[in-house]
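Every protein chain of the complex appears in place save one, which is left out.
By letter and in written order, the chains are A, B and C; residue numbering begins at 1 in each of them.
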Amino acid sequence: MISTLSSVLLSTVLAVEIPYWGQTSFRVLGGLVAILLPAGGLVYVYLFKMMSFMQSRLGPMEAGPYGSMQLLAEVGKFLQKEDIVPAKADRVVFLGAPFIVLLSTFLLLLVVPFGPDAWFVDLDTGVYFAMAVSSVSVIGILMAGWGSSSKYSLLGGIRAAGQLVAYELPMILAVVGVVIQAGTLNMNEIVFAQANGEIFGIGVIGNPYILTQFVGFAVFLIAIQAELTQPPFDMPVAESELVAGYMTEYSGLRFLLFFIGEFATAGVFSAIAAVLFLGGWYVPFLAPEHNLYNVLGPLVLMAKIFGVAGLIFWFRFTYPRFREDQLQRLAWKFLIPIALVNIVITGVLKVVF
Amino acid sequence: MSLSSLLLFAADAGPALPGYTFAGPWILRNVWLLPLIPALSFLAILFFGKRLPFKGAEIGIASVLSILALAIVANIAWFDHRDNYESEKAEDAAGLLLSDEYATVAIDGEPDSLLLSADAGEGGEAAHGSTAVRNEATWFQSGGQEFKVGTLVDGQAVMMLFVVTFISTLVHVFSTEYVAGDRRYTHYFAFLSLFTASMLLLVVSASTIQFITAWELVGVCSFALIGHWWEEKPNSDAALKAFLTNRVGDIGLLVGMIILFFSAGQTFDIVKINTMALAGEIPQRNLTIAALCLMAAVMSKSGQFILHTWLPDAMAGPTPVSALIHAATMVVAGVYMIARLYGVFFVGFSIEGSPVNPMALIGMFTLIFAGLLAFVQDDIKKVLAYSTVSQLGYMVMALGVGAWTAGMFHLFTHAFFKAGLFLGAGSVAHSVHSFDMKKDMGGMRKFMPTTYKTFIICTLALVGIFPFAGFWSKDEILVGTGGWGLFGGTGGNGNYTLMLIGGIFGAALTGAYMTRVIYLTFFGEFRHVAHHDDHAVDHGHADDAHDAHANHDPHEHGPAITIPLILLAGFATLIGLVNLPPGFITGNLESWQERFFHFYEPSAAAYFPAIAHGTPSYTLAIFASVVGLLGVGLAYFYYFVLVDRKSKAMGESLTELPNGPTSKFGILKAGHTLLVEKYYLDHLYTDVIAGGTKGPLAKAVYWFNQNVLDATVDGVGRTSVIAGKAVYEHIDQTVIDGAVNLSGVVSSETGAGLRKTQNGKIQQYAAYLFAGATLLAGVLIFVI
Amino acid sequence: MISLLAQISNGDDLYVAQNIFWWFFAIVTVIAAVKVVTTDNIVHAALHLVIVLAGVAVQFVFLGSEFAAATQVLVYIGAIVVLLLFGIMLTRGSLGDDGLVDTERRGLGALVALLLFGLMAFSLVDGFEDVLLPEDSRNLVEVTTPIDTDIDDDEFIRQTRGSDTAAIGDAIFESYIVPFEAVSVLLLAALIGAVVIARKE
Partner (left out) sequence: MLLNQFLLLAAVLFCLGVYGVITRKNGVMVLMSIEMILNAVNINLVAFGAFNGTPIGSVFALFVIAVAAAEVGIGLAIVLLIYRNKKSIDFSEVDLLKG
């Protein structure tokens, strides 16, 4: 996003030829920004502010005016903590686990389009790729659970893996409806399809697929809630049962990495949901081909991300925890059949119309 | 949609080959509806049947009635199409209904020579198209090969549509009372529907692969219905036997169809296969092998000797199902297959101009041997089952001698009177709760007058008494064997004298065993003793459902059972008249004679061989009738005179003479035992073929070993001892022994070494596998 | 190495960056693969297997088959390795090296593997010595927007790369529909079979 934006600016406005390494570093920079900005924002707006108001917590209001510096304080706190590795831990596996989780998040971000020309990679198999790499984080979590050499961690890891594998299916199946309707896997094409679409002959606001794929959207939201292992799907890290699940033995920077990973993944999944169901970077009344979108798009998408994330965190703060069997039953007996029916109906309607 | 629009010629032009067209009356292009409706009904009954007031029977009857109506409409449409095809073509040519392209194809595609060649044999039949109507769609394609499904409607198909739907309707109606109160009533009707659907699908199949599918579906349904009361071991065994015996033939079917697929240039198209076979584009050798393989399938499905053993056992199923299986669906599938692929069989077996061929031979053997077997059965249904086998023998024989129309006509008439017989037997059995004629029947004419009358009529039809249905079809088969000069007949495709004799002899047998059945069932005194407990289960009814019957005399049933019987008896009486020979009664009224032949034989189609038709002869008809009546008379004399007199003398209802001919004469007794043991075929399968290798065969080998080999060896041994002694002292001790010892040591050591490789560790085996593969590949790459 | 040298000496089109990355990934893959079959720690073996599988996915990308690469990641890494790790964690509780994980057949195994490799390498080098892969044939494809929009001036045409996904989809659902159905039946059978085998009585 930033990269392309900058390169457009630099090459057209400033007429600077950017070398390959320069472009690459711009991309890396842009990726970091695109990961960290929503992550920090979400933590601050929802975790610190919204949850505190909802649950009458007094915490984050001391650091800085209105607690605005709380985020920095938290990061500082984690950074100065000692990075402990348990004596019996499988050292390499233990140390590598948080990075694998974060890697999954970064890979997910790769295919999200921020504007008609503002993307990191314009993959032909965009959505499919996203679904594929989202499953990589399971490996990281299993590594963390195993490497810690602690029974809480192991139990948490196995729970998390079971949960993630179970909810990956409804997530993918929910997306299939959108793919059928758009006729492409490419995320940017999906945005275009929504922007240029019509619903019942009315094309003023395009056709954001939430209007036709509302079932898919609901299933997708529930599934990503579970993918994020946050309430009400937080058995893997349930403190009353497993201390902190697979994160039990982590401290300092590595705990922070898991933490960032969780919120960044929430942001990226929100972005994907926004692209698939809410029209991505597109806003009505401005043709999708307009160049302005390369600047406006990221902002629009950011707004939509915050909207979807708001829903996610709202659920997080208000619902009690499921039991393990209830969780599996919800996935296999409810979400997957619904998603399958949705696919069938979408396919039939696609052929009919 | 009104009837007229159903019959209307509709324009749906496509490229047409000689012999069929893609255009035609709406109903003929859309006969796929017929299998579809009962298939849907099957699902509907399965899913909703139990909740409906009549437990699903109403869905089944509604669907079967609707397809009966459709089948009748299809027949009418076909008659119209058959007679007016020329004018249809004229309309096409005028461009009224069809595109020009189609018109030219239709006219160019049907050269006059084809029409003429077919007409040559029957002298003066108008040059009608009898062009089959076709409709097809691509099912799927894989690896460049398109798999098509479609319907091919011609005379034989519409004829079978009518037979199947008609019999199925009556069976449905009959069943509502017959299986009332059964614990799987709903499933019974569901499978009846599926059975009907499968058979209809088979009938309209346009491609061999579709045909195989339907064929197997029919097999599955028969399995389910024969084993309907699977709680009892014999029933489930019978179902398994039917299924497994059919599997044997199905291998033949698959192999044959695959041979045809590749021989005919990779096509599943039945018309194309036939056309190519007739045009000589497929090597004769391939056709013969394929026809032999297919014959195996016919033998299993249509119960031809020696694979017929499942058919009598299949009587374990409910009687209406037996009627359906024997009259219209399962067993005629094989005959229908021969008729459908007649080009293949005609050329493959060189039917034209030869005195004998495998198909005719099998048919003749079947009709005689099965007829003989029918004499020793006590179970009324088994007699009828063997009778069916025998009649199927007639049909196969007829097709084998080239009398296509006669064979199909016999199939047609047989459907009605055999269904009538089975339903009649079911009606009787329903009253006495048993199928055993000797123990539980006798004198039934007093209790069940309607059943009695219809049974007699159907028997007359089966025996072939003038003017009942069987007379006409059987006579036509005899004529078709090839005009035996003695009777003044001419024509026919060959000189099948043997088949003629067999057929006439079979007629006598039929008459005799049917007379026996009639006597045992309907005459004499009622022999039913109060052992009701054994028989309630025979029906599969819950006991309480029949407590009402337990202690009083049998009686006639309600209309659900009698009306089908009466209808079938009516058909058995009259249906033979649809194919009156030319000149008989009708004089010169052509529109009254040979209607069946006219409408149902694809005489002018390119995919059908130009078969010759024999001229009927009064002498033959009279002679055959006399022989048949002779059989009836002998049996009549034995049962109605001798046995009747004896039983009156002894004061009890006898079923045979206490010391009749079979107990007096050794040969007859042996023959009787042979028949009771069903020619030991079941023993052949279970004991000899299955058990043979472990028991008798081993003994035989042992005996051979002891007495023949050993003796030889001994003799050789003694002579060699003398020579050996000399050799021993000089060569053996030094040279040979050393070598022998060496080889012994070597092999023992090698064995000990190799033994270690057999250590049960799969991975080591995997290592050998890979190493071996590497070596072989290396040899392939470096050496060769 | 031979191939690279041959390529250089032939002076053919050299995709330097591509080749460098290819060698990087190939070496990483091979090292990880060696670790999979030699390490004594079963979890490490599984994690190295992840690297091998990812490396193979990268090879698919090099070969221009993104869809296969994504499937590789989704099925192998996302499902199969997770399943293997589950199997390990459910059947072995201990951490660290598992002691004797190898049999005494190392020599035999090495011999067979080397023989096999020698044979394959010989025949490959012999057979496809300098054969070049065709250049990425998926050129830029012009895509007009699906529905005409309000823009009147010049019709907007975006460029996107041609897709192998559509080609794969067409191939599966047209020519190879029967194998596809067979695979689905196989999966169902495997599902039922696995449940039956693994179920406690």
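Note that contacts are C-beta pairs under 8 Å (C-beta built on N, C-alpha and C of every residue); 3 or more make two chains touch, one makes a residue touch a chain.
It should be emphasised that the depicted structure is a prediction, and the values quoted were computed from it without experimental measurement.
Taking every chain of the complex into account, the absent chain touches B, C. Along chain B, the points of touch with the absent chain fall at residues 755, 758-764, 766-767, 770.
In the full complex, chain C makes contact with the omitted chain through residues 3-4, 6-7, 15, 18-19, 22, 26, 29-30, 33-34, 36-37, 42, 45-46, 49, 52-53, 56, 59-60, 62-65, 67-68, 71-72, 75-76, 79-80, 83-84, 86-88, 90-92, 98, 100-103, 105-106, 108-110, 112-114, 116-117, 120-121, 124-125, 128-134, 137, 164, 167-168, 170-172, 175-176, 179-180, 183, 186-187, 189-191, 193-195, 197-198, 200.
Rule of thumb we're sticking to: only the chains that are shown with their structure count from here on.
In terms of inter-chain touching, the protein chains here are arranged end to end in an open line. Remark: chain A and chain C have CA centroids separated by 26 Å (rounded to whole angstrom). As a whole-number value, the distance joining the C-alpha centres of chain B and chain C reads 55 Å. Centre-to-centre, using mean CA coordinates, chain A is 66 Å away from chain B. Counting partners per residue, chain C has no residue that reaches two or more other chains.
Multi-chain contact residues of chain A (touching two or more other chains): none found.
Residues 140-144, 761, 763-764, 767, 770-771, 774, 777-778, 781 of chain B are the ones touching chain C in the complex.
Chain C makes touch with chain B in their complex at residues 103, 105, 108-109, 111-112, 115-116, 119, 122-123, 174-179. Residues 88, 90, 93, 116, 122-125, 128-129, 131-133, 135-136, 138-139, 142-143, 146, 149, 154, 158, 161, 165, 168, 185-186, 189, 192-193, 196-198, 203, 287-289 of chain A touch chain C in their complex.
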